[in-house]
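Let me begin by handing over the structure; questions about it come next.
What you see is the complex with one protein chain gone and the rest in place.
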Amino acid sequence: MNLKFQQLVKLFQRLPGVGPRQAARFVIALLDQPEENLVELGTAINRLKKEISFCGECFNISDNSHCHICHDTKRDKAKLMVVEKVTDLESVEKTGLYKGLYHVLGGAINPLDKITPANLKIKELEKRLEKISAEQGVELIIATNPNTSGETTAMYLRDLFASTNWQNRGLSVTRLGRGLSSGSNLEYADEITLKHALEYRK
Amino acid sequence: MNLKFQQLVKLFQRLPGVGPRQAARFVIALLDQPEENLVELGTAINRLKKEISFCGECFNISDNSHCHICHDTKRDKAKLMVVEKVTDLESVEKTGLYKGLYHVLGGAINPLDKITPANLKIKELEKRLEKISAEQGVELIIATNPNTSGETTAMYLRDLFASTNWQNRGLSVTRLGRGLSSGSNLEYADEITLKHALEYRK
Amino acid sequence: MNLKFQQLVKLFQRLPGVGPRQAARFVIALLDQPEENLVELGTAINRLKKEISFCGECFNISDNSHCHICHDTKRDKAKLMVVEKVTDLESVEKTGLYKGLYHVLGGAINPLDKITPANLKIKELEKRLEKISAEQGVELIIATNPNTSGETTAMYLRDLFASTNWQNRGLSVTRLGRGLSSGSNLEYADEITLKHALEYRK
Partner (left out) sequence: MNLKFQQLVKLFQRLPGVGPRQAARFVIALLDQPEENLVELGTAINRLKKEISFCGECFNISDNSHCHICHDTKRDKAKLMVVEKVTDLESVEKTGLYKGLYHVLGGAINPLDKITPANLKIKELEKRLEKISAEQGVELIIATNPNTSGETTAMYLRDLFASTNWQNRGLSVTRLGRGLSSGSNLEYADEITLKHALEYRK
């Protein structure tokens, strides 16, 4: 057997969503690329953590200590959207529809995977809100995913910030609208989606 | 060729969503059923319009002049959900989540298919609302589909009932919640769904 | 509830592959059609078995005692393709690639559904082959489906006609080619398909 080939295939399987077959295709494709491409990619991976880090404020990916969104003075500081992952933030940014700030939790509460609130950037969110909500009203927009762990996280955050203490500081908590997605069909909607569509009507 | 077979296949293609192949399978399957089944189905289709008609109030399907929902005194008369088709009504009923009344438009505004407001039960909706909203506040819940013709119809109805005249009679107009459907994913949501999720947040 | 509506929905659910939702859509769509269409369809279903029957030779659907294929003197009588259902025959005919005769079994051997060789037109196939293979060589092309019951039926037929008695009468038995279907990919082929692709290579 090709031991070194198998070893490299295993290394590529550490990438998210990459199985043995796709990993093998990656290695075979790299063999067809010029030597300089390989060195460029290999070196960039070697130096990854020296070059890229997380924003100290919102935990977005960043070249510097603060990300380009937290740096941007034109963003609306009265809105703070809580997302699970950097890729969620990127998807919302791509639409250009949202002009506020973000807070990346780094995941969602999931007891089966042993992810508790302590594993997420929730303490950091509290500290951030203590700082900024004194001056002005802040809307915390919960944008966790509409699945079990995302809903659990949303409920946890709603409870955490429900106290009159927080309300007096001007914090309001909302959740992204739920219901029929664009292009879907009332006739074929599932029960939970219909339930949410009724709840979120306005 | 089998002329009579082809004729019958053509008749079955008049059913919605049935192409030549499925129609042929229907005819072949019917040939395998006992004679009495065929007579039962054939006679029922012959007598269809004598047996079943539309509710004079909400245009749901009905055995009588009024449907079982309009007849039901326990339904919440302060809520009126406007749907496009009877099958939409059936889907909402199946969830058991909604206890108000309905109004079936019989379609949605679609200039390409020459369906204008005059072809829908909108005049009848106005007359109905004139009757019932005098006594008590009524919420008109627009539940047309989240596609072009459904949105057009929703905007038309919002405009139609936006006047202070209607508001003074206690009519309020809402639309089913929009945004992320259950089990979907923020990262992969399309732009229009994210736009609605932001609009309908609460 | 709308009893007569529900009754008619149940009747339509007897059609193959039609669930309660599609059946309801059929009934609602019929309510929108002119009275004469309903009478036309209803009457045709009533008279179905008087108008259409099965070919006495190959069990294809037919207006007469023999179908148009068995009637056609230009078809190649030295080839007999055994298919499970009339719809399989129609699919092969649509390609125009096959010029021989057919034999419709009326299903495939499936002990779970209590379909044994006795329930299929296999006795009739034997009688047919006794008649025709005396004069000339005949190729029996087994075209049952590549699933469990189709394979079982194919093996049963191969065994049945394997005797030297049949071979002396000029009967040869073949099976449709197996392997990679058009547009598929060697890399993603499943093991059984690869096994057959090796067996049927030529």
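Letters A, B and C mark the chains as written, and numbering starts fresh at 1 in each.
To be clear about the criterion, a contact is a pair of C-beta atoms (placed from the backbone, for glycine too) under 8 Å apart; a residue touches a chain by one contact, two chains touch by 3 or more.
Just so it is clear, the structure is predicted and the values come from calculations on it, not from any experiment.
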* Asked: Can you list the shown chains that the hidden chain touches?
  -> A, C
* Structure fact -> Touch assignment to the omitted chain, from C:9, C:45 or C:83, lands on C:83
* Structure fact -> The one of A:63, A:76 or A:190 in touch with the missing chain is A:63
* Structure fact -> Residue list for subunit C contacting the dropped chain reads 83-85, 87-88, 91-92, 94-95, 97-98, 141, 143-147, 174-202
* Go through subunit A and note every residue touching the omitted chain. => 1-5, 7-8, 11-12, 14-17, 21-22, 24-31, 33, 35, 37-49, 51-54, 61-63, 67-68, 85-87, 90
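Keep this in mind: only the chains that are shown with their structure count from here on.
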* Drawing the touching chains as a network, do you get a line, a ring, a star, a complete graph or other? -> line
* Structure fact -> Two or more other chains are touched by the subunit A residues 187
